[in-house]
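Showing just some of the chains, left in place.
As written, the chains take the letters A and B, and residue 1 is the first residue of each chain.
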Amino acid sequence: MKGTIVTTIIRYPHPEITEDLSELRRQNPLTQCITNVVVTGFTANVLLAVGASPAMVIGVEEAAEFARIANALLINVGTVSGVESRAMLDAAQSAHEHATPWTLDPVAVGALRFRTKLVEELLNFEPTVIKGNASEILALSGREGGAKGTESIFGSEEAAPYAKELAVKTGSVVVVTGATDYISDGDTVIGIPGGDAIMTKVTGTGCSLGALIASLTAVAPNPLRASTAACALYAAAGERAALESKGPGSFAVNFLDQLTSITTSLS
Amino acid sequence: MKGTIVTTIIRYPHPEITEDLSELRRQNPLTQCITNVVVTGFTANVLLAVGASPAMVIGVEEAAEFARIANALLINVGTVSGVESRAMLDAAQSAHEHATPWTLDPVAVGALRFRTKLVEELLNFEPTVIKGNASEILALSGREGGAKGTESIFGSEEAAPYAKELAVKTGSVVVVTGATDYISDGDTVIGIPGGDAIMTKVTGTGCSLGALIASLTAVAPNPLRASTAACALYAAAGERAALESKGPGSFAVNFLDQLTSITTSLS
């Protein structure tokens, strides 16, 4: 693995984050999500909780048409199969052609051949942001990712240098999630500590972060700030929700409440 | 837009609503739901909470067969794609042929071509109830619906006259949801105030209302009463749940609890 890199640590509250989250609630961006079937409901609830407008338009007959009119697009390959992969490619191409910012969550890339090939094709349409765990970012960097299903066996700090390198290579902002999230535009590397370990025990926390990043790319000045605001909000809401929760069931409930509570008390 | 129309305001509690909700719990109607992937779990939980029996039989190989034996059917086109649209058409045709009452929720009709054409075809099978937001009802009436994704930019009061007109034209009971819900059989127009704005921040509240209406069409004397009981129960449960909730996460939990609490304390 590579050595350490210079990182700027950012935490909520922070003036730029406050500004971007306020804009999110004000502009209510229409965010198309083509995501996995496990997390659709939770993802929609996260977007509604922060003031964005989710639209799960996933059919191959409609995906590209909608990617043209949406304010942002998320593609998450978590449970992808044949015809859905076609919808993803069409939507990504449409987003690329019509300058709709789009975020790619390459779940378990490197672990299975079909989705690895699909992710390679999706990268041709130049995602605005790529968000993954350490395994996924390492796999995209051509290293052995060491995935166990959808979970990473490496820490995010090990993948941070590769995130920066991948950002240079692709032109995308790259987010690697973990105990500390790292975000790079190929130049700066930002570290977002915080959150709580219980977040790894509730399905959809990682996947919905991708949707939140996508929403913010529609309103923030640049995708580095969009990603930073999303990760910092998640870290803060996760910490607060964990304090008042008895387990993963109550955490999921409190987390949604905290997302609304934090973002409605801004400014 | 059209002028105002004469409306009868109904609120829970009300003798006919109590009667219909009691029948729902007593008869436990088997309600087939072909709905969108975002809200399947929440919809099933809503039906179970009020004493109905949900059955998400969605495969094209089974949809029509099941629509014959089910007590009611819901079709919601929220995340429809190719083969699923075939299952919807087959199920609607089967329901029509076998006198199974069925409810249509034409999510985002008018905003995307594929589903707009699909909804037109579905209307040939004469839904018992059509339920939509103002944008959707306006689009079905041939007006510019002004949708933003799945959300309406018009209020329900603006769509109420068109709901009545659409009911006359189709023979369906038409429900337009909003701050006040309006229900028309082409003759009467009923208004159901209540609920809480937080309901628009929890995914599935609107879609599960369609499933609840469908369930009630299996037991109520007529679809106007079925729709009225469903909307009035939602308004009451939404108000009560909002009072005890800190945000959208706890609201969803409390809403399900209230649906059970209200419907088990009847009579």
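FYI, a residue touches a chain if its C-beta (ideal position, glycine included) is under 8 Å from a C-beta of that chain, and two chains touch if they have at least 3 such contacts.
Owing to the predicted nature of the structure, the values given are computational and were not obtained by experimental measurement.
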For this file, in which 2 copies are placed, how many copies does the full complex count? 3
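Following the convention adopted for this analysis, only the chains that are shown with their structure count from here on.
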Report the inter-centroid distance (CA atoms only) between subunit A and subunit B in whole Å. 33
Residues of subunit A defined as touching subunit B within the complex: 30, 37, 40-41, 44-45, 48-49, 53-62, 65-66, 70, 83, 87, 252-261
Under the touch definition given earlier, write down the residues of subunit B that touch subunit A in their complex. 36-42, 78-82, 84, 108, 112-115, 148-151, 200-204, 245-250, 252-253
